[in-house]
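Once you've had a glance at the structure underneath, I'll fire off some questions.
Note that this complex is displayed minus one protein chain, with the remaining chains in position.
When the chains are written out, they are named A, B and C in that same order, and each has its own residue count from 1.
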Amino acid sequence: MTTTQLPLRGIIPPMVTPLIDNDTLDKVGVERLVEHMIAGGIHGLFALGTTGEAPSLSYDIRYQLVELSCKIVNGRIPVLVGITDTSISESLALAEHAARCGAAAVVSAPPYYFAPAQQELIEYYTELADALPLPLYLYNMPSHVKVIFEPQTVRTLSEHPNVAGLKDSSSNMVYFNSLVHIMHDKPEFSLLVGPEELTAECVLLGGHGGVNGGANIFPELYVELYNAALACDIVRVRELQARVMEISTTLYKIGKYGSSFLKGVKCSLSLMGICSDFAAAPFRKFRAEERAKVREILERLGAEIKNP
Amino acid sequence: MTTTQLPLRGIIPPMVTPLIDNDTLDKVGVERLVEHMIAGGIHGLFALGTTGEAPSLSYDIRYQLVELSCKIVNGRIPVLVGITDTSISESLALAEHAARCGAAAVVSAPPYYFAPAQQELIEYYTELADALPLPLYLYNMPSHVKVIFEPQTVRTLSEHPNVAGLKDSSSNMVYFNSLVHIMHDKPEFSLLVGPEELTAECVLLGGHGGVNGGANIFPELYVELYNAALACDIVRVRELQARVMEISTTLYKIGKYGSSFLKGVKCSLSLMGICSDFAAAPFRKFRAEERAKVREILERLGAEIKNP
Amino acid sequence: MTTTQLPLRGIIPPMVTPLIDNDTLDKVGVERLVEHMIAGGIHGLFALGTTGEAPSLSYDIRYQLVELSCKIVNGRIPVLVGITDTSISESLALAEHAARCGAAAVVSAPPYYFAPAQQELIEYYTELADALPLPLYLYNMPSHVKVIFEPQTVRTLSEHPNVAGLKDSSSNMVYFNSLVHIMHDKPEFSLLVGPEELTAECVLLGGHGGVNGGANIFPELYVELYNAALACDIVRVRELQARVMEISTTLYKIGKYGSSFLKGVKCSLSLMGICSDFAAAPFRKFRAEERAKVREILERLGAEIKNP
Partner (left out) sequence: MTTTQLPLRGIIPPMVTPLIDNDTLDKVGVERLVEHMIAGGIHGLFALGTTGEAPSLSYDIRYQLVELSCKIVNGRIPVLVGITDTSISESLALAEHAARCGAAAVVSAPPYYFAPAQQELIEYYTELADALPLPLYLYNMPSHVKVIFEPQTVRTLSEHPNVAGLKDSSSNMVYFNSLVHIMHDKPEFSLLVGPEELTAECVLLGGHGGVNGGANIFPELYVELYNAALACDIVRVRELQARVMEISTTLYKIGKYGSSFLKGVKCSLSLMGICSDFAAAPFRKFRAEERAKVREILERLGAEIKNP
């Protein structure tokens, strides 16, 4: 296990899970994808997040992926493992496995079938953090989970020695800026945003980085954006932000459903020859028509198509 | 496996899962609870539903509960098993286990992390039903799952030979009555309501019964209500409905959170000496103060307190 | 003003507002529509509700409609007037006008821009009811208003001598049945449902009737359904309910948007030669294609087309 410098900072991509089918990892794809991102300069890797389709995967696949990812990374960067689950026992078991494999930390969004109240969240995460073998990052994801971590709940949970930070995927920057403000006396507590459209402003105003799905495809772009924001180079930030927004408003908007982002990222990786684009149920990969659109956009963005 | 007469009708309680702790079944409690309900005249048993806290349980506990329930029931009534999951592979594996144990059917709400579009639901359930070893009941549960089965989606899925019915827990009777109407040419397709407050009107207007949580505690009451509605005995229906509503507006309204219903049912069963009231994380059982209120209400309702 | 027998019962259609354009009433249409419904046996008339597009109308049109409706009705049945507004002063002014015109009562959904908390609702409605010259019916309409009247709030407000009942358009029958239960010791407090799909079960289980949009088109059908339910004639209820559901699942489902119901009702009335089908902004009336579908359905339902 890598010792991580606190707070955790930078670009920590939520890795997509390369799959052959619902029950088979694309192991070669995992290796190519990890190396592609490390070559791009990423600061950490987050396996089994939303972009990783974690909830759609069998436990067997989840365990395999954690082991394989940690082995490939081999200590070069910290690996974070998503243990979000509706069953606390399954979360703990996966965390134990992650620790054995050498992961640096775990990440957990609230149980997402029942909707716990804030006091119930505090009790749940205290029980979880007490038992975890690794530091815990909270994951705020209201669109998928139905509840948020209210700022005061984050403050309370941050007192636990095992709670190391929070990733916010709400897109609500009033919320995120409130966290930055109320946590500013705990500079080792990491505050990261999920959406890549927000990494620049997050870092400019005192946050620590981005868990950005697009960094699966274009890791250098997000790393460069992070560095420019850290250096307060606004001119460069705006140039790079324009590229990020071009990707966001084109590549992720193909297809009709909420699954457009995930399918767009996987299809791009397939076209670039990195991994399979199979999407776990309940989703399906893009068909030829959408794939052609993704290809056209990638070419316009300057990506190399190896698997047309 | 019991051969079930179609459509499935009557009172099919969603059994609570008696637990010692997060990782240990209260096996004696399971047996007492099953016998209590069968003695009350129930027409079927639904294990691993929402009231059964299925998503909060480890897979190990889920598998044990299915095996134990089927063994205790021993063919006297059909056992339905909830296979709701975010991973289709885990749903299928649990269904295989249910079939081996002698369950009559399985029940599935949509994957509840990602929110599939209607077309994605149709594809998902077609793939699932094709592979299932048992008949499938759809489970509409928008408050927990975020998506509904639109009536036209139900109609489409009902063409699959393995799709046998739907349980609706939306509380929206415009929706339910629409299903009754568009399915009236398929009289073998079972349409059941979840909330016990709606069983009477469901049956009076052509639906088939209720998957009612309160039947864990007072199985005879709901069976009697079902029979009165089936016989169109409105005077009797209103008397029984008043008792159902008295339970609903008192026993399920203790405590501050959305978990009041579940905690109220489990606490009642504990007071009646039937099973443990441990609630799986992220919830906790009622403390002394709330337990005293439950006891007071149960006594007013005429229940016998064996474990004060 | 008609003295209304309490509780208010039966079929009280939410009258559509016949319009020539956004600023001109179709006065002849109003007269024909009112007479059509009174001939159909309705028990009261509700002007300026949701189906009446009240919020979309200028105050001038609202005042005209109240005056005209009361004049045409001329005491034959009670007229209820919607005073729902975001400004309490405008609500009160309209209520004064309604009283002067001879209306029997007013109806109010909560202020619908800001979302008041329950305690704020209690204070708001106490202030309103104190000042109103007519009895007040609460209007529960969460889809449009964002807040509900919690059962305990209804109970509290029902203590006010000027609060006479509640119309529920939530479609949530657990909610409605809870109101029926907690108000059963106040038999003069009227509990009505909005959706026509629910009038049967409402009346069978102790509610008082329906504020049903479809009664603009087919008043006899809903009156007959109400009478059958009141008489506990379940066989007849089911026959009529099937016709109600046929209307609900066909005539109200044309077009792509949430406005399908309103447009379907207005288009039907236009085809039947009763009034104009102009819909106030932000909506538009059906075009030829949708109109043809409405006509086809109406003919199948046996309605006479006078204005093809």
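As a working rule, a contact is a pair of C-beta atoms (placed from the backbone, for glycine too) under 8 Å apart; a residue touches a chain by one contact, two chains touch by 3 or more.
Predicted, not measured: the structure shown is a model, and the values here were computed from it.
Taking the complete complex into account, tell me which visible chains touch the one left out.
Result for the missing chain's touching partners among shown chains: A, C.
For the chain left off this view, which of C:146, C:160 or C:293 is in contact with it?
C:146
From the list A:10, A:110, A:195 or A:210, which touches the chain that is not on show?
The one listed residue touching the chain not shown is A:195.
From the listed residues C:64, C:152, C:227 or C:259, report the one that touches the chain absent from this view.
C:259
Please output the residues of subunit A touching the missing chain, sorted low to high.
151, 171-175, 177-178, 180-182, 184, 195, 197-198, 200-201, 204-206, 232, 234, 237-238, 241-242, 245-246, 248-249
What subunit C residues would touch the chain not displayed?
22-23, 50, 53, 55-61, 86-90, 93, 110-117, 119-121, 123-124, 127, 144-146, 256-259, 280-284
Here is the rule we go by: only the chains that are shown with their structure count from here on.
So which chain is farthest from subunit C, going by the mean of the CA atoms in each chain?
A
Specify, for the interface formed by the sequence copies subunit A and subunit B, whether it is same or different in terms of residue numbers shared by both sides, with half as the dividing line.
Same: when the shared numbers are divided by all numbers used, the fraction is over half.
Between subunit A and subunit B, what is the gap in Å from one C-alpha centre to the other?
35
If you average the CA atoms of subunit A and of subunit C, how many Å lie between those two points?
The answer is 49 Å.
Going through subunit C residue by residue, note those that touch at least 2 other chains and give them in order.
In subunit C, nothing touches at least two other chains.
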